[in-house]
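Heads up, one of the protein chains got dropped from this complex, but the rest are sitting where they should.
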Amino acid sequence: MNETILKADNISISFGGLKAVDSVSFEIQKGEIMGLIGPNGAGKTTIFNLITQFYKLDEGSICFLGNDLSKFKPHQIIEKGVARTFQNVELFKSMTVLENLLVGQHSEINYNIFQGVIRTKKVKEEEQIAIERAMEVLKILEIEDYAYFYAGHLPYGVQKLVELGRALVSGPKLIILDEPAAGMNDTETKEFAKKIRFVKEKFGLTILLIEHDMSLVMSICNRIMVLNFGKKIAEGTPEEISSNSEVIKAYLGEEV
Amino acid sequence: MSQVIVSGLITGSLYALAALGLVLIFKTSDIVNFAQGEMAMFNTFIAYTLMTKLGMPYLLAFVLTIIFAAIMGYLVQRIVIRPLFGSPLISSMIATLGLIMILNGLAGNLFGFETKNFPKMLNKNNIVIGSISIDPNSLLIILITIGIMFVLFYYFKYAMKGLAIRAVAQDPEAAKLMGISIDKVTMSTWMMSSILSAIAGMLIAPTTFLDINMMADVHLKSFSSAVLGGFNTFLGPVAGGFILGVVENLFGRYASLEWKTVFVFALIVIMLVVKPNGIFGKEYRKKV
Amino acid sequence: GNNEKDTTAENKGKDESNVEEVKLAQGVTDDTIKIGTIGPTSGPIAMVGIPMLHGMEAYFNMINEQGGINGRKIELVAKDDEFKADLALQKAEELVEKDKVFAIVGQLGTPGCLGTLDYFQEIDIPCIYQGTGVSVFAQAKGNYFPVQPNYTFEGSLIAKYAVSDLNAKSVVLIYGNDDSGKEGMVGIKEYLKEQGKEDLLKEEIAFNLEDVDFSAHIQKAKAQNPDVVIVLGYQKAVPGILLEAKKQGLESQFMTSYINADVTMLDLAKEAANGVLVTAWVPDITDANNESAKQYIETFLKYYPDETPNAFGVAGWVAAETFVEGLKRAENNLSWEGFIQAMETFDGWSDGIAKGITYTPDRRNGVEKMYFMKAVYDSNGPRYETVTDFMGLDD
Amino acid sequence: MKGKIDIKKLIVLIVVIAFPLIFDLPRSTMTLLDLAGIWVIVAIGYNLLLGFGGQISLGHAAFVGIGAYITANIAINYNPPLIVGVLLAGVVNGLLGLVLGLPALRLEGNYLAIATLGFGVAFQHIFMEWESFTGGFSGIRNIPPAHIFGFTFDNRVSMYYLIFIFILLAIIISKNILRSKTGRALIAMRDSSIAASSIGVDIAKYKTTAFVLSAIFAGVAGSLYAYLMKQVYPNSFDTAMSLNILAMIVIGGIASIEGSIVGALFITIIPQLLKNIPVQNASFILTGVLLILSVMYFPFGLVQVYHNIVKKIKGSSNDKKGEVATNNE
């Protein structure tokens, strides 16, 4: 269990004069669910963008399973085993849910454009496998009924699940989720928490999660890291965090 | 050398002038109005007709043409653009392609196909400074171009209505919730832009002469200027126009006139690759 | 029939059978002759195509009102090729096979004329007047009857005049990068080479047809301080160049092509046109004393009162009158061969606006003599003054 | 379901094949159809670029021209079997597409539009100025007809079938691409390039792929153009033509292969039909009006008309299911 999967060492980035992330270090252990919380604008999403190389580090390093991620381009990150979802859902709206999950397997599907053009047997086989895999994931997330719906027309909650499915289907080792429960009500959030736990076991995942819904964070995270003004102000178990006075002051407010 | 540069600036001011109307529409609705040049041509023909057929003095014809241009802008918005609200943007652009054909065809039928002389706003002898000879009318055009640029800049930056126009471009539905009428906003920008086209046309026509073809090159170059300088600012297109005019002339004079156009466009592509939002364009990155 | 090979002429066979029965080619009935023309009448080049078409129509209307030729009225079918070679060919096929026209008259536009050349040659339909200065049509022979002088010839003639009459020691050429400029340049160079005076041509300066700023061109010319500046091109560029030259004080003798020898250049260039030498192959249409020109202007204005009878209109008019002269000569022998034979009897024909047209089976240059006029823009009003007689290269 | 579609396709196929055989069409009509067919190929490729890949090009006519000039030159000098000319045109264009794809890596929207427009304008000038290769303003004439396996395509009807075969190939290839990971990557890139790259789509690679593909289609079309017209002139491939290509796919239906076909036929044929109206400039003006009306009433393309009719006929039985996605190919 205690194997470090991702190690961020003193990472920083600034925008103009603003230090959005300021010398933050953390480690994620294999198989855990780590929460990342902090006030709005604290730099959480920015850390995700740094991990996935949408932003380039000003300083520090991010190491994932022995790979220095800064050596890679954004599209190569998933091949290393890191998948993500977005704070504002970013689906391929004109595609069906199934197709979204097929794109999710882009790097897994193994044929080249020439084979694609003449649609060789291999292409058909690979496609078939991909479809089966996608359907399997949809079933697990219980959204297989939507498989042939256009993603852009779905209810928000379903879109969030599709996005999760798209990230899962590539078989990542680490999955990073940016406010997956935003816009869900408490009941839906509970359902969602169950699903997360389930897929985590099923796929042997490690999860890094940003969320403002404390009921979700406190119930599923093994460990939580708290950010404020780009700096890490606390790290610990949910219990430790919810009683940390600095965290209460900066983030949680008086009662939880 | 200095004459080449000065002449380049003068030609550049024509590009810049034509570009302002283009940018106005683009800033508000993300539509590239391919017919901007043809609108200028058509409006200029109106001015010409007023002056020759009705014998009006320049100034009166100028003012009436501006009124006509406003009406044309109104009609274009009403008949062509408004029904396309909610359609993909590219549909509106194709509609403006259709507009080119309509305006160009009608202009030929209504005003004839011959090339005509269009009077200058200012008819004074050339000013000669050392080895440079400048037409005072050209100086006037440069001043008007820069003047319009500043007016637009301040209007958009500080006037509530100008702000509203920019808001509509970013998020029409949210703009509605601010109490902004999208229809009125696009209407007024099309009217303004048509007026700008009329002014541009009337100022450009003495140089290019007046015929159904007068804007062909200027329109292409104005589009290029806008992109070169940055499509989402007002300074950009004007600066872009001047730069284009000068570079084009310098290359023509000292390198090759045959390959001038090829060179200019190659340069634009290279510039854009270096500065993808134009020289003065602000980079705006979508945040995830 | 659509299965014919493009290179054979099934149609030709058909026509021949027609000819044998009634001696008349397609398009000819007892009271009409249907002919076709192709040119750009929409889009940007419509500004040349429409006046040219109207010039032709004015002439045919006049003839028809007079009762036609040998009792036959002329019906003109005009097709728009948008200045595109591919469309021109498609229109040509339409005219020949669907409209079944007797002849192609006054086709306009270099791309279109070139694009249809092979096809018209295959089927051998008479083609009278090509609105282009490209010299290949002079070599086409057979069914081709070019009228307006080709630009190569004209270029040589201009060079000749500059060298021998104006005694130019240095010449600069400013030319448009299409046929109007490039073929003319060939002519100039050919002539100078013949004379061993190639070094007189100090600079060749190209412009694009759509250019509006000529300051660099004039600067370049000025640097050579030339005796003569030859400007080859047409439409707005030429007045634009003259104006810029005046502005920059380049005071060389300017010479330009007949394409510009009309009111438009005077109108646009105003004082800057003063003193420019232009070639001419039709008598000055702005000259009030010229009878045939007067007839042209009056007739044109009768049918198109709102338009200016300009040089493009003259081109159409000349195309029409040349064709009609051929018809008159062919009388009732209106097979294609018959008509072509009749055309080949032109021997210095000068009854129309155009003068001195000669056709023999192997001479198809159209006009081979031109003269020079000087543009004058002074207090007596804009006009052209004739400065030489008709002259050819060999005179 | 599948069987039904195949029958429909079969009918279309038979009609298209039989068309010139049943009706004894005049050569001029065949010329127009052949030309339209060539633009169909261009439009299909262009739709891969803009419709599916979301990358605009306003200089696409240049690619057609390049294809035509290449074929013209090698046909005149070596007269190889047609496949050589076509392939060479495709390959060279593909490489040029790669070059044009490079600025596309950095540019979007109008900035890309102007860069590609510049490419088109520049090539128009190159066609004019590079006389040794293009014949300058007087172009290249007397291109020998295409031939392969001893068969010569020397008339409009044989060219019709040749072009038709290439259209079929274009359809099959583009549909196969769209059904493959390449096609999905293109669409994903268009819908959200951020999400696409987060799941492994190399945006740079697919942007250039889109340009290369569409350039190849245009090059092949240009090659056929040279064989059809037997001559090539510079002004056939100007900015107006590039804008026409754009209009084709918008009018027909953006991101739809059928739309490309309908649009290309529409833009090539309708204005020529309108020219029968004996009013000066009427066809030009009416084409403009039609352009506007069709985007107004069919903002998603003329193929939409067909889908609407099908929907009407099938009735509202599907409505209850809501927005069920039908395979949009």
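Observations on the model:
Letters are used for the chains, namely A, B, C and D, taken in the order the chains are written, and counting of residues starts over at 1 for each.
Following the convention adopted for this analysis, a contact is a pair of C-beta atoms (placed from the backbone, for glycine too) under 8 Å apart; a residue touches a chain by one contact, two chains touch by 3 or more.
Rule of thumb we're sticking to: contacts and distances are computed from a predicted model.
Taking the options "Ion-translocating oxidoreductase complex subunit D", "Branched-chain amino acid transport system ATP-binding protein", "Succinate dehydrogenase" or "Monovalent cation/H+ antiporter subunit D" in turn, only "Branched-chain amino acid transport system ATP-binding protein" matches the UniProt protein name of the chain that is not displayed.
From the options B:90, B:180, B:247 or B:272, the residue with contact to the unseen chain in the full assembly is B:180.
Considering the full assembly, A:188 is the residue among A:9, A:79 or A:188 that touches the omitted chain.
One of A:21, A:164, A:224 or A:250 touches the chain omitted from the figure, and that residue is A:250. Taking the whole complex into account, subunit A touches the unshown chain at residues 15, 37-42, 45, 87-88, 155-157, 179, 182-190, 212, 214-215, 250-253, 256.
Think of the hidden chain as still there; on subunit B it touches residues 160, 163-164, 166-167, 170-171, 173-181, 284-287.
As a working rule, only the chains that are shown with their structure count from here on.
Chain centres here are Cα means. That of subunit A falls 73 Å from that of subunit C. A straight line joining the Cα centres of subunit C and subunit D is 37 Å long. Multi-chain contact residues, meaning those touching two or more other chains, occur in subunit A at positions 54, 86, 90. Subunit D has residues 125, 129, 194, 280-281, 284 in contact with two or more other chains. By the touch rule above, subunit D contacts subunit B in their complex via residues 102-103, 106-108, 110-111, 113-115, 117-119, 121-122, 125-126, 129, 194, 239, 243, 246-247, 250-251, 254, 280-282, 284-285, 287-292, 295-296, 299-300. The touching residues of subunit C, when paired with subunit B in their complex, are 42-44, 46-48, 50-51, 177, 205-208, 210-213, 215-217, 219-220, 235-236, 239-240, 247-249, 264, 267-268, 270, 306-308, 310. The part of subunit B that touches subunit D in the complex is made up of residues 26, 32, 34, 80, 83-84, 86-88, 90-92, 94-95, 97-102, 104-106, 108-109, 220, 223-224, 226-228, 231, 258-259, 261-262, 264-266, 268-269, 272-273, 276-278, 286, 288.
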